[in-house]
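A single protein chain has been removed from this complex, and every other one stays in its place.
Presenting chain A:
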Amino acid sequence: MRDKEEMERDGGFSLRRPSTSLLATLLCNRLPSPNSTMSQDQMGSMAGLKPQEVAFWLGKAVEWGQTESPDTQRDTCLHLGPLRAFLQLLLTHIHTQSSTTETMRTIPFVGQFLGRLCWDPYVTADAGSRSLLLQSLWSLYSEEPHNAVERKANQWIRNLLCQLATEEDSATHMLVKHMGLPPKEYSVKVLRKMVLLLVEEVGESCSSLADPNPRCSCDSVLAASVACVPLVTCPETAPLIGALLQRPVTCDKAALSQDFLDAVSSAYSRKCVSLEAQAVVSLWCHNLASLEGAVMSLLDSVLSNPASTLHNLENTITHSLLPKACSQQSSIFLIVNDIFRSMLVQVEGNQTLLSLVHTFTLCFLRELAALQPQECVSLKAFFPHTPQSLLAPLLTHPSEMAQEVWPEHLAWITASLQRLTEEEEEEEGNRGQCGVFEAWFLLVQCADWLEVASQLLVSARLQACGPLLWLLTFYHHPTNRGHHRIQQLVAAREVWDHLRSLFLLSAPPLPADRLQSLAGLMSAVPQQPSLDSLLVVSLLVNFAVFSHNPLSGAREIVRMVVQQSGLVREAVCVLDVVELRLNRERASSSLTDRVKPRTRALRGTLTHMAQHDTHTLTAQHDTDTQPLWQRWDTHTAVPGCSTNQTL
């Protein structure tokens, strides 16, 4: 009973690791057991900490400290998440108390509890738990102790920390010293060596599917994955985490623990773990939630800052490793694109999102091309719902084709799309617009062809403009809701006529009426099917960049039209896209030489406008009262959008 008296005197702090009986005594005397009734005062003072919960965790701490069996170790690993939540509650509670004396009165078990956990390597290996433990200890430390309990607590905390940091095997320490190794360096080296040995072993695939071997180590791989739950953020163990993720699944016993996958996934999304690209791909194959998390995080980073990211969009996308993963696993590609589809349908279908989908596809195709032939799967596996006749023509990049055949190629694409829309309109009501949607989605993915169409329209002859204008109109108005397509086509033609006559002029003055009606076509007329102003801006910028009229004239037209419509940001965006495409395609030098100064000058004009008219920067793109996504019947099931798709 001496121990108990000492405990009472110390206020629950003891320098040594508490003996089980000691803690049990303490629990009996100090702790509300789940069955005992607590006084109002106690209930009030433990606000936020439920007695049952407290009893549960104290029981766990005792249980874990008592034995070092694989079962208790496993139990610790599987409870780390809830333990962190409890430690957070505890920490919050300590913060609400005025002093350590006060804390000791309301939660007398706290010292013993924290002390026990500090000696559990499974708890201290986990970054989150370790941080909460140390924070809790420090919040029990009194800078100016007022009484013996607080002084004792301070001393106990300092001693505990000292022991935790410097505890070591003395025989080994002597050897290490003889070798001239600093203890910390030695410790890290041993850890790396252990990791190396385990990585080698984990990498050996088991062939028990072919030859059932009762002694295969696959079940210990499951156990190892559980043990690695606390280690997912430790830099030295990262190779082991990667090896576990990449272990070939050749044995039905070789599954990884879900807790392990969740822990890695959470650490990856918080950027707390450095995994090799291939390990990340494996993680996504194992864990759908982490893949969705990665896609959402990419969308978030791109959409939250559209202005600054268009130029480094490609870097952001490549850096996300998603295109690489998509090229290796068609199932990942399908899931990523499902998320893109639903974003296009549900969230505002803005230019940035369209650019994201387009650039993503470019990066994906590049990764796909870089794969070894034997690793490739047929394209159909990646685009199972897309009308197959359109697949190859659209996925072929314009740069892979002679420029002379572009018009013909685009006319063919347009004809196919027209046929598709007509067929589906006839059948409307039967099966929605799956085919058209998929075709439109593919067009978004391969938007380089739209850029080409816009460029070709600058110099197109009257007879050739029809299919090109149809393609642009279809891209901006994919559904024929209200059967406005014909009117929209007429409007698009009108815009093109205006632009053509304006940009054919070789000298000022600019015809005011044409400018006026062009700006008029871009401004909103509520309740009327108007043309998407982005289509107009896109055509305008393409004319300004690619036409042969004097630069000063082009700048003036752009300045006047954009100013009247207030679409500076959109114009800059289109200019970015044009520039990016030219860079990407490494267009012929004669074209680049002519066009580069024009784009630079136009950018100057637009930037100048943006600076002098800040409100245009924030001006809403409200010409189109009905954003793109709403034009899709959201009740119609979007093909491939099923959320229960699994890898």
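As a working rule, a residue touches a chain if its C-beta (ideal position, glycine included) is under 8 Å from a C-beta of that chain, and two chains touch if they have at least 3 such contacts; residues count from 1.
The rule is simple: contacts and distances are computed from a predicted model.
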Discussion item. Given that one chain of this complex has been left out, which of "Trafficking protein particle complex subunit", "Dynein axonemal intermediate chain 1", "DNA-directed RNA polymerase subunit" or "Fanconi anemia group F protein isoform X1" is its protein name according to UniProt?
Written reply: "Fanconi anemia group F protein isoform X1"
Discussion item. Out of A:R105, A:H146, A:K177 or A:K380, which residue would touch the omitted chain in the full complex?
Written reply: A:K177
Response to the item:
Among listed residues A:A153, A:C234 or A:L390, the absent chain is touched only by A:C234
Worksheet, complete the sentence: Among the options A:A127, A:A411, A:C434 or A:A464, the absent chain makes contact with A:A127
Discussion item. For review purposes, identify every residue of chain A that touches the missing chain, sorted by number.
Written reply: 68, 70, 73, 121-122, 124-125, 127, 130-131, 134-135, 138, 141, 143, 154-155, 158, 161-162, 164-167, 171-172, 174-184, 186-191, 193-195, 197-198, 200-202, 217, 220-221, 223-224, 227-228, 230-231, 234-237, 240, 272
